[in-house]
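Quick one: the structure is below, questions incoming.
Removed: one protein chain of the complex. Kept in place: all other protein chains.
Right, chain A next:
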């Protein structure tokens, strides 16, 4: 294992060690078998919850650890570095942020302690729709107020972990699009109770996908949500989900850094051990240089993740850094993975070596939760002041 010297607080390296110890109990074969059977890492998630790590970001008054993004990043980075797939559980860490920042006192009291204990799994987040995609503010699913309820109709796609969640944060339109005063006006966020929802007008269809991310299509047919489950102000729901997105991007970037380190570790070990033509393949610079380059890029991305996480933790604006960290880390992990696979020659293709699985998993993050082009368009417009393109 290549250890990067980092200037972290002592408890952060302590957290890394503890998470490594947990991960050591779940071999890479555990993850490989789940991937093959589309299974969910129930035991792993339970252990990460019971040991308090998934409640990292929940304030102590609600039973969490009350820590910040740097600690949460360390946790997820170590899971992916150990060969695991943190995407199965990461949302339990941050979806609650919308409740924490925008929920009423009653909502916080009702949900957060149970999210911290794991009794309630709030790890589903319903925004993306098939016809509007990245153009979130044009989404079409409607929530119509009728007395004490909102009645939801419409369709979502790629909504992950729905079948492994008790609650979902949903974004839907509460004001017709032609009446909106600005792009983000007229959307509202809701806490949806998924327990028994399929008897109440929600159809859930798992998507057969490249990775084991448990993503589904959702169809709402006069699905009722109690009005008290409105999260934040009516018509202002975009803000409710938006300000959690920076946290999500930074955490996912940290996972990519973990993937990158995983790939570099594996590539270096193999390059040193594999002997062809009577010498280790790593003695050929054609093999070692790409690994060194991938390592340098992972390290650079890691610095951007650290910066973004520190800004977020300090309550400072971090949109640019969160976006750039996600883009750089997802690209670095992909390059490291591709290099690792190439280093392993034919064995890299074999599932037994886990590299192809990890490579599939890390590829997602150039697309979700936001694709690279959209990050570049954010940076072009908001950081560099170039004309808006859409």
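The definition used in the following text is that a residue touches a chain if its C-beta (ideal position, glycine included) is under 8 Å from a C-beta of that chain, and two chains touch if they have at least 3 such contacts; residues count from 1.
Note that contacts and distances are computed from a predicted model.
Participant: UniProt names the one chain left off this complex as which of "ABC transporter ATP-binding protein", "Electron transfer flavoprotein subunit beta", "Aspartyl/glutamyl-tRNA(Asn/Gln) amidotransferase subunit C" or "Cell division protein FtsI [Peptidoglycan synthetase]"?
Facilitator: "Electron transfer flavoprotein subunit beta"
Participant: If I consider the whole complex, including the chain that's not displayed, which of A:45, A:65, A:159 or A:172 touches that chain?
Facilitator: Candidates A:45, A:65, A:159 or A:172; residue touching the omitted chain: A:65.
Participant: If the hidden chain were put back, which of A:275, A:349, A:367 or A:386 would touch it?
Facilitator: A:275
Participant: Which of these touches the unseen chain: A:31, A:53, A:111 or A:158?
Facilitator: In the complete complex, the chain left out is touched by residue A:53.
Participant: Touching the absent chain in the whole complex: find that residue among A:13, A:163 or A:284.
Facilitator: A:13
Participant: By the contact definition given up top, give the residues of chain A that touch the hidden chain.
Facilitator: Chain A touches the missing chain through residues 1, 3-5, 10-11, 13-15, 17-18, 21-22, 50-53, 55-56, 65, 67, 269, 275.
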